[in-house]
Structures are given as structure tokens and as C-alpha cells.
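The structure follows.
Here the complex is missing a single protein chain, while all its other protein chains stay put.
What follows is chain A.
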């Protein structure tokens, strides 16, 4: 099954539940009508929170940049001895 079909069937299931709720009127209609809006708002919040959280804990590695500089020096030294032309840039 294509992925979009999975997503669409998920959406259809959710709508079916919602219509069921509306018909059965277990909870007042005015609440049921608001449910889709809550769903959309909470999805949006989830997205924003995930991005914000991801930014907060964004892993950085300044040490690695220093280590890389050392590796570069080492490699250049090696190639200088072997006569490989790595100077010009």
C-alpha cells in the first residue's frame, strides 16, 4: 500500500469516529463540532514543540572541528613528504 493511502485511511477512520460521536450524541453537539479544530491545533502545537525541542537539544560538536584541523595538518605534512601537491588552494 502506498504511504499516502495509509495516511488517508487514518484520516477516514478518524472522521468516521467523529461522525459516530456526532450521531450518537453522547457528548453535547457543540463540543463535538469543536473536536476537529482541537485536533488541528494540537497537531500544529506538536509540530512547533518538536521543532523547538529539537533546536534546544540540537547536538553540536565544536571539539570535532578542532580535531579535524589537527587531522588536516597531519595529512598535509604526510603529503608534503611524498611530494603530493596539496598546498595551493
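The rule is short, and it goes like this: a residue touches a chain if its C-beta (ideal position, glycine included) is under 8 Å from a C-beta of that chain, and two chains touch if they have at least 3 such contacts; residues count from 1.
Note that contacts and distances are computed from a predicted model.
One chain of this complex is left out of the view, and of "Metastasis-associated protein MTA3", "Dolichol-phosphate mannosyltransferase subunit 1", "Cytochrome P450 27C1" or "Histone deacetylase", the protein name its UniProt record gives is "Dolichol-phosphate mannosyltransferase subunit 1". The chain not shown here touches chain A at positions 2-4, 7, 47, 50-51, 54-55, 58-62, 64-65, 68-69, 71-72, 74-76, 78-79, 82-86, 89.
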